[in-house]
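See below for the structure under consideration.
Missing here: one protein chain of the complex. Every other protein chain is in place.
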Amino acid sequence: MMNFLALEYRPLVAVALALTASILVYILGEHIHRNVREAITFVAAFLMAADVYSMIPSVISGEEIRLEVFSIVKGISLAFNVDAAGMIFGFVASTLWILTSLYSVGYMRGHDEKNQTGYYAAFAMCLCATMGICFAANLLTFFIFFEVLTVATYPLVVHYRDEKGKASGHKYLAYTLISGQIFFAAIVIIYVFTGTMDFVPGGFVATDALPMPWACVVFFMMVGAGIVKAGVMPLHSWLPAAMVAPTPVSALLHAVAVVKAGAFCTLRVVLYVFGPEAAKACHGAEILAWMAVLTILISSLIAIRKNNLKARLAYSTVGQLSYIVLGICILNPLAATGALYHIIAHAFLKITLFMCAGAIFVTTHKADITDMVGIGRRMPLTMLAFTLASVGIAGFPFFAGFVSKANIIMGAVEAGKPIYAATLVVSALLAVVYLMPVISIAFRRDVVNPEFSEYGEANWRMLVPLLITAVIAIVFGCAPNLGFHLYDIATMAGNSIFGALTM
Amino acid sequence: MRKVFSVIVICVALIVPFAMFEVMPQIGDPNSAPNSHVSVHYIENTQSIANSPNMVTSVIVDFRAFDTLLETTVMFLAGVCVMIILAGVYKTKKRVIDPGESKMLRVRSGEKVFRSINKDVIITLLQPMILVYAVYVLFHGEVSLGGGFQAGALIGTVLLLDAMAVPDKRNFPNITKGTSAMIAGIGTFIYATAGILTLIGGGLFLEYEKFPWNVPLLEQHSIGILMVEIGVTLGVAGTIVTIMNVLLEKVKFDK
Amino acid sequence: MELFLAEKGIYFLTLLLLGVGLAGIIVCSNYMKKLICMNIMQVAVIFFFLCLGQKAGGTIPVAMDSMINAADYINPLPHGLMLTAIVVSLGTTGVGLALLYRIKDRYGSIEEKDIIEREREKK
Partner (left out) sequence: MKNLPILIVLLPLVAAQLCLVFSRIHRNVGRWLVITAVSASLVMSVMQLLNVIKDGPIHYYFGNYRAPIGIEFSIDTVNGIMLILVCVIGLLTFLFSSEFRVSSDKTIVGGMNTVLCLLITGLLGMTSTGDVFNLYVFLEITSLSAYCLIAMGGNKGVIAAYRYMLVGTVAATLYLLGVAVLYANTGTLNMADMAVLLNEGDKNKAMLLAMILFIAAFGIKMALFPFHGWQPAAYTHAETSARPLISGVMGKIPAYAMFRYLFCVYGTDFKYFDFILDVLGVLSVCAMLYGSIRAMGQKDMRKLLAYSSVAQIGYISLGFAIGTPLALAGAFLHMFGHAFMKAGLFFCVGAIVYRYGKFSLEDVGRLYKKMPITCGLLVLAALSMVGIPPAVGFFSKWYLGLAAAREAKWIYLAVLVISSLLNAVYFFRLIEKFFINPDKGLPQKRERGRIEASAWILIPVIVCFVAILALGLCNAKIVDVLLLTLGEVGL
């Protein structure tokens, strides 16, 4: 009898919990009361979070949690391995699932959405895939869950089942499936040339494993899947298009799972497959860093011009995700730490922003920024959270965003790439430029939209999660190590990658 | 022109490789591969093992009897297929013989078109003879030329004559198509039974020496061959009658 | 040349027959003719196979007490196989004819172009 609560089974348990929830919701969804249906989600979310948190101490103590479930193809196992980097992403995803679920209940009921069963099932499926991505120990396992995530997100994107949703669904699939299949080909090539698939901190591809121009090609074939999901320009256009989906889905896409999975994929490929040396030798990292730099600047400029709040936030995401990519591509322990920490920081900040946008939309049915004049008076708590998150995104001290950005900047300086550092500073200013007008419009005193008098604050189910995330964002900014030692874990990950190198 | 051209092209495409590659042995060469490998075994052992001087018979119902079981099954299957395919046709509007036309014929040549001494009497006389011959071919096929297929075809012919020549007067009981298909199935089953009995006797499939009764070995082979031939006969006759019945339904003869 | 014809000639005659049948299936537009060509083709292959059973100085494969040498009888195997092939081709032809009956019954014609036309009309 296997003890399923043993330490090494916990990553599997995390995956299985979400999977079970998804299946239960899909099968029973139409036949049970909606409260029961959502209770299933909550129970799974809480259990999963507890499960993930319980693994943190052993990660900090450096204990290895490794599980080979069974041989998934000849010679390769479906294997889970909980390491520092995966732990960070896992923490973010599992924590935010609880909050997003709560928020979803409020949003979906407040908005009286259709197809809620499918929504919750697909949502749980996404989380299942995300957990798999976090804890995958080798490329194949990673790819399996990566593709599951791609597919599971599709029903969420086309949630409204209208022409617009269909078009953006097509766009989403076109980008992710093409990159996914190319990723597949690259995995095959890597496996043929190296004979292994296990992620190793510092990479397992030797610098001379592939002939020169091809090494760079394969590098981009692999990274492609990651940067498509992370929305690095010029491959970003699905992300704003996916804005047609309901707001919790956007929150999921932008903060919890999908784009983060993309960034995480980039991390795994650059630092755990190719490794700093090979990535540098084939010039892939450098090119990618420049792409990220351009993305950061251009997306910020585009965001300024967008009037739809969600679209503006979407372009902001495109920019912020490129911070992570940039941090990874600087190939420096500090920058890597910063990139990892930015996964946390951005997740909490951006989800707050999206939840606020959603709360405004559900309560007042306003999506454009210019219509929101004076809304801050009616929804003070929502807009307070929005303000805090905006400030955090811009990278003010005492917010989570600051910690990560400071690390990336220091890493860039240390690596002798002051241009990258300058980009980050400029982009922080741009973030102020595109987010501050929202706040100033919302709190304007002179013209008060008479429509708003009939609305009050948002539903508590929406309000509570967004306040919690805002608070968490501040807490992690002031004390990055509080409670879960996330900063330590991020540092550990950075050091393990580059430490392996120096030794 | 296109047709001639394509015929020439295809023939050349078929013949040239055979001519160029020298792939086929000389005709009639006693030492060529097909004449020297397994066929020698068949020729030399036809009497000592299969107990049948007719080598072709011993090949098809003893050495390679399984092929023939399937071959009979193909016959049975063809009968069922024809029946199923034509089952969808209910309309007999476009029948072969236009009633108006044949009515005129009747007027012209006397009382009834089909009632003539040749057809009525001669066929009645012929039928038993053909049947006797069929039985002879069936039981003698084992030792000389002939066998189950021929016998089945003859029996089928008898019934065919019976149905076609004088439609309203049958010398044999009328077999409906369902029954005849059933008979064909049973015939093939009898063949299969020969194999199943050897399995029961502890042998391999169609290993006639292991029949569960106690007679000399060579006799076992004869019994096996006979059983097979009976099965084939029934199968073939059943199939022929089936197809005939199906087709007769679609055509209205005038009485 | 004569020697060649004597040794190999019959193969090419059967192959010619095969070619005629194959070409007929391709170019004939009448379904009945296609079926006939199909039969020609099958018969050609049966002939081809039977060529392999020939043996110089052999007689029919019914054992006689006076002759016990394998060289005295022609090869019985191709004959046995071709019996099967004939029955199979018979079955195929039967099914083909039944299908033709159905086609004629439904479309009133067995010319390929008529049938294609009818199918197009229905759409």
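Note that the chains take the letters A, B and C in the order they are written out, and that residue 1 is the start of every chain.
The rule is simple: a residue touches a chain if its C-beta (ideal position, glycine included) is under 8 Å from a C-beta of that chain, and two chains touch if they have at least 3 such contacts.
What you are looking at is a predicted structure, and each value in this text was computed from that prediction instead of being measured.
Partners of the chain left out, restricted to shown chains and counted across the full complex, are A, B, C. Considering the full assembly, A:173 is the residue among A:173, A:249, A:325 or A:489 that touches the omitted chain. In the full complex, the hidden chain is touched by chain C at residues 18, 22, 25, 31, 34-35, 38, 41-42, 45, 48-49, 52, 77-78, 81, 84-85, 88-89, 91-92, 95-96, 99-100, 102-103, 106-107, 115, 119. Touch with the hidden chain on the side of chain A covers residues 26, 30, 70-74, 140, 143-144, 147-148, 150-151, 154-155, 158, 161, 165-166, 169, 173, 177-178, 181-182, 184-185, 188-189, 191-192.
Remark: the residues of chain B touching the chain excluded from display are 17-18, 21-25, 32-39, 41-42, 62-67, 69-71, 73-74, 76-78, 80-81, 83-85, 87-88, 177-178, 181-182, 185-186, 188-189, 192, 195-196, 199, 203-209.
What we mean here is this: only the chains that are shown with their structure count from here on.
In terms of which chains touch, the assembly is arranged in some other way, matching none of the line, ring, star or all-to-all patterns.
In whole angstrom, the spacing between the mean C-alpha positions of chain A and chain C is 69. Annotation: 74 Å between the Cα-based centres of chain A and chain B. Spacing of chain B relative to chain C, judged by their CA centroids, is 17 angstrom.
Under the contact definition stated at the top, not a single residue of chain B touches 2 or more other chains. Shown for chain C are the residues in touch with two or more other chains, of which there are none. In the complex of the two chains, the chain B residues touching chain C come out as 2-3, 6-7, 9-15, 18-19, 24-30, 32, 34-35, 38-40, 42-44, 46-47, 53-56, 58-60, 64, 67-68, 71-72, 74-75, 77-79, 81-82, 85-86, 88-89, 91, 94, 144-145, 149, 243, 246, 250.
Put simply, chain C touches chain B in their complex at residues 6-8, 10-12, 15-16, 18-20, 22-24, 26-28, 51-58, 61-64, 68, 70-71, 73, 75-81, 83-84, 87-88, 90-92, 94-95, 97-99, 101-102, 104-105, 108.
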